[in-house]
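My questions will all concern the structure given below.
Every protein chain but one is kept in place in this view of the complex.
Labels A, B and C are assigned to the chains in the order they are written; within every chain, residues are numbered from 1.
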Amino acid sequence: MRREIPLFITGVVGIVFVLQYFIPHFPFNKMNAWFSDWFSIVQACAIWLGVLNLLKISFQNIGRRKDDWGYAIVIVVSFLAISIVGFAEGEAFRDSGTSFTWLYDYIYTPLSSSMFAILAFFVASASYRAFRARNFEATLLLLAAFFVMLGRVPIGDVLTSFMPDQLQLSSLATWIMNFPQTAGQRAIMIGIALGIVSTSLRIILGVERSHLGGGD
Amino acid sequence: MSTRTKELIVLSIVTVFCIIVYWFKATGRMHGFQFSTGMSIVVSALIFLSLVVVLILTLKGRLIGRRLVFLYVAIGVSLPFFMSITQEIKISPEVQTLYDGLAELPTGSKVLVAFDYDPPSAPELQPMAESLLRYCFNNDLKVVVMGLWPQGPQQANMAIEAAMRDESIASKNLQYGVDWVNLGFQSGNEFVIQRMGSEFKSMFPTDYAGRPYDELELVQNVHNFSNIDYVFNLSAGFPGTIEWVQVAVDRYGVKLGAGNTAVQAPQCYPYLRSGQLIGILGGMNGAAEFELLTGFTGKGTKFMLSQSFAHMIVLSFILIGNVAFIIDRRKKKSPIR
Amino acid sequence: MVIRSNEQHLRWSVLVIHLVLFSLVLFSSVSGAESDSITAIPALAPPTNVSAIDKPNDGGGSISIRWGLSQDDYDGGLVSGYKVLRATDSNGIMSSFTEIGDATAGQAEYVDGNVSDDSSYYYQVVAFAQIESNGAAHDLIAKSAITGQVQSSAQWFDWQRINVFVGVLILCALIIFYIRQAQSGKELFIRKIAGLEAIDEAVGRATEMGKKIFYIPGTQDMDNVQTIAGVTILGRVAELSAQYETWLEVPVARSLVLVTAKEIVKEAYSKVGRPDAFNEDQVHYLTDDQFGYAAGIDGMVVREKPATIFFMGAFYAESLILAETGNSIGAIQIAGTGMPSQLPFFVAACDYTLIGEELFAASAYLSREPKLLGSLKGQDMGKALILIALIVGILLETFGIWTFSDLFGVID
Partner (left out) sequence: MEHIALWVAAFLTLGIYSFLYKDNPWYKLCEAIFVGISAGYWFVTLFWDNIYGKFWLGVFPDTTTNATGEIVYVSTPDYWLIVGAVLGFLMLLRLVPKIGWISRWPLAFIVGATAGFYLINYFSSNVMAQVQDTIMPLFGVGYNASVYDIIGNVVIAVGTFTGLIYFFFSKEHKGAFGGAARVGIFFLMITFGAAFGYTVMSRMSLLIGRMDFIFGDWLGLIG
């Protein structure tokens, strides 16, 4: 039974959510709004599980004096610091001038922005090391990247300033974006959509059930 | 000397240097510096020459290490901050159509600006936001701001503050609640847009600061998208432009212009072609073009030189890597991984 | 603007117009000779054929009002817009009309989304204009006739979406048909998918080297089908690593994924008869934050140097941070995602990449279960139909025979 009930729920709920698209009548017309609300509430409840798991693993590391256990203390302390501040500030925690905002602006933001921007370095290193014109396909990828990158900065048009307007790098980049790129995007989009339809259908029919785990 | 000691020495020197520079700045003894144009050209030439050296090294079969590549990127991005070289920025058609759509709005039109990004994406999107708001305020368009990302409304406030510092705008003495409104953030992603389609107030019962919707003069009579003349979406991912197109444009027929991070932009091009988007600003380049059109020189224009340099460096590395690869393959006559 | 009842509004406007006219007459009689310069204020033509119907194909609560444009509404014409007025019916008595919305000149439709299915309503549309004459502004209005009684209601089927309904029905029928066929024992051919062929080898190598395997199921939550596909593949990888007795580690970014992934790995271990080898901490949570998660994984990868890393699911910008770091320690990397913007980096930094739809085919391919393979075949048939539609449609439209693309219109 422990396995059948979830399968049944998945199937029934899945079919109902397909049908809601076609039925404008109550309650079906409310369903996508409900799902979005309910999902956000479940998500907010579930984060307790994740957070407790993180704390558990960190305390285990501290307790067993694993390598780098000192950093586990840092994780716990910084987690508790922002959580306590955030809960203490109340619902206006995000207003400017609160301690939570200070932590957000001067600790969280520099860390996440820097981590985001570290990509610039990795992009360059990947270009040097990995983007090789190994075969025709890879060459096409490189050429497209080359023209788009040049065409999108002012320096590109300086290089082709002797050419007529339509043949300048910026126009070429615009053409690539609007036609071959759009075609490729579309093929991928349609393909993914079909993949999602088929995967979803397998889940609804209960053919694919590994996501529900075992039946202990 | 062990590596560790060397590292510590370098670290200490850098720290001391930073403290000194900071002290100079904090006490107001230094206000930054700028290379002359001649010097800028010399520095650029040096960077170029060193790249030629890398090419030669690579040809000799010595791939330079990751760290050196990283260093090049850091230098290539930072040095142009100090250079005085101007470049001509060309307006691409998708930016022009976006601007035209904005320019044909009569005075007093209501523009909804959705701020769907957070601080990490601000380098690309904040300049767009600032020039857009400057344009709206200068041309007496009413601005309604909201966010589907929790940090969006703060970014909006920052951009509004920046715009208000302009003399031409400050002299207009614009009023909150009359000339602009910040509705704040609402969670629920695309469903927020969908429910705004029937009633804005249901999603934003109060504004950013907790004032009831009905007390805000500007939006009292704004019930749904039919009361909004232009929607501008600043987007860094999900939820963002794609959701605005699918819900606000396809279902409620709004006129939508978008400012995207460059990563997001390619996925929005199919919508541009089909007319669901009237225009798109892609990344810092789009921001710079928009600044040029609206006539406010901001960070987008200022940083285009860094952007050009960065692109040239990445392209050089791709070229160097490939030249070496091709020569290597000729030598060995057999493909390598 | 203050909304007052229409009657009052009208009375005021009439009063104002009279006053203005009166003063003009006075003024002209005083100055005598200048009477020629006064232009008569024109009358405004009202909107015609106003009709109100229950908005079709909706969940009730809205009424659609349409009208014919006023004769004075053309490019450069007088009309500056329309106001829509509404009255309710209470026990057969019509209440007074109040303004409920407006439309700009040239618009001939308004949807009133603020009605109750239990009441009936009457509508009236008023064209309005403002003209300047002799230095004074005049408001002109022209009322239409009043519509009949109308009531909104909810419908049980959205007929505008019938094409989507038929399309989904065909696609699902195809998939189910081929699942049935596969169940009955028919052999189905599936082309080689390089990234998936390599999974065995990748797990094997980790075993030989005595190192860990990392499995990253993307950074999105369970409400993303790519994540579901990712954790499904995790099941197959977990089975393999249980067989080979290799440590599989699954750091996740979402609590719901944590719960699911734990169940899946546990199940996989017991399926191959090694439930004792499963350790709760193999699957653990880091943080919901995209880059916090990436920073955490980077640290783990550099310190623990796994032999093999899998990236399967929905990824955003963190993809390259993860893949480059994995690459720098020389791990075998197999990636799969449906995010077009991240694919080039996986292609560059990983040994094998599943592109888009291939990610969704992976679980079927790996399990070799006939039912799942059948669904792939059905999906392919759907694709074949789309290709045929593309050819036929483009030909028909190019030669101007029929706008075939209308069949695929998704109207809302």
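The rule is short, and it goes like this: a contact is a pair of C-beta atoms (placed from the backbone, for glycine too) under 8 Å apart; a residue touches a chain by one contact, two chains touch by 3 or more.
Small disclaimer: the values here were computed from a predicted structure and weren't measured.
Partners of the chain left out, restricted to shown chains and counted across the full complex, are A, B, C. Only one of B:Gln87, B:Ser187 or B:Asn227 touches the chain withheld from this view, namely B:Ser187.
Check B:Ser50, B:Ser78, B:Asn221 or B:Thr297 against the missing chain and you find that the one touching it is B:Ser78.
Listed for chain C, the residues touching the missing chain in the whole complex are 161, 163-164, 167-168, 171, 188-191, 193, 222-225, 228, 256, 259-260, 263, 286-289, 291-293, 295-296, 298-299, 302-303, 320, 340-341, 343-345, 347, 355-358, 361, 365, 376-377, 379-380, 383, 386-387, 389-391, 393-394, 397-400, 404-410. In the full complex, chain B touches the omitted chain through residues 18, 21-22, 24-26, 30-34, 66-67, 70, 73-74, 77-78, 81-82, 120-124, 150, 185, 187-188, 201-202, 205-206, 212, 246, 250, 261-263, 265-266, 270, 273-274, 282-285, 299, 303, 306-307, 310-311, 314. Residues of chain A in touch with the missing chain: 2, 5-7, 9-18, 20-21, 30, 32, 34-35, 37-52, 54, 68, 71-72, 74-83, 86-87, 91, 93-94, 100, 102-121, 123, 127, 131, 136-138, 140-149, 152-153, 173, 175-194, 196-197, 199-201, 203-204, 211-213, 216.
Here, only the chains that are shown with their structure count from here on.
With chains as nodes and touching pairs as edges, the resulting graph is complete, every pair of chains being joined. Between the chains A-C lie more C-beta contact pairs than between any other two chains.
Distance from chain B peaks, on a Cα-centroid basis, for C.
One finds 19 Å separating the Cα centroids of chain A and chain B.
Note: centroid distance chain B to chain C, computed from Cα atoms, is 25 Å.
Each of residues 66, 120, 266-267 in chain B touches at least two other chains. Within chain C, the positions touching two or more other chains are listed as 291, 317, 340.
Only residues 32-33, 36-37, 40, 94, 96, 105, 109, 112-113, 116-117, 120-121, 123-125, 127-129, 131-134, 142, 145-146, 149-150, 152-155, 157-158, 170, 174, 177-178, 181-182, 185-186, 189 of chain A touch chain B when the two sit together in their complex. Listed in rising order, the residues of chain A touching chain C in the complex are 18, 21-26, 28-30, 39, 42-43, 46-51, 53-54, 57, 60, 67-68, 111-112, 115-116, 118-119, 122-123, 125-126, 130-131, 141, 145, 185, 188-192, 194-203, 205, 207-208, 210-214. If you check the complex, the residues on chain C that touch chain A are 57-60, 154-158, 161, 164-165, 168, 171-172, 175-176, 179, 221, 223, 225, 228-229, 231-232, 235, 252, 254-256, 258-260, 262-264, 266-267, 270-271, 281, 284-292, 294-295, 303, 317, 320-321, 324, 327, 338, 340, 344-345, 347-349, 355-357, 359-361, 363, 371-372, 375-376, 378-379, 382-383, 386.
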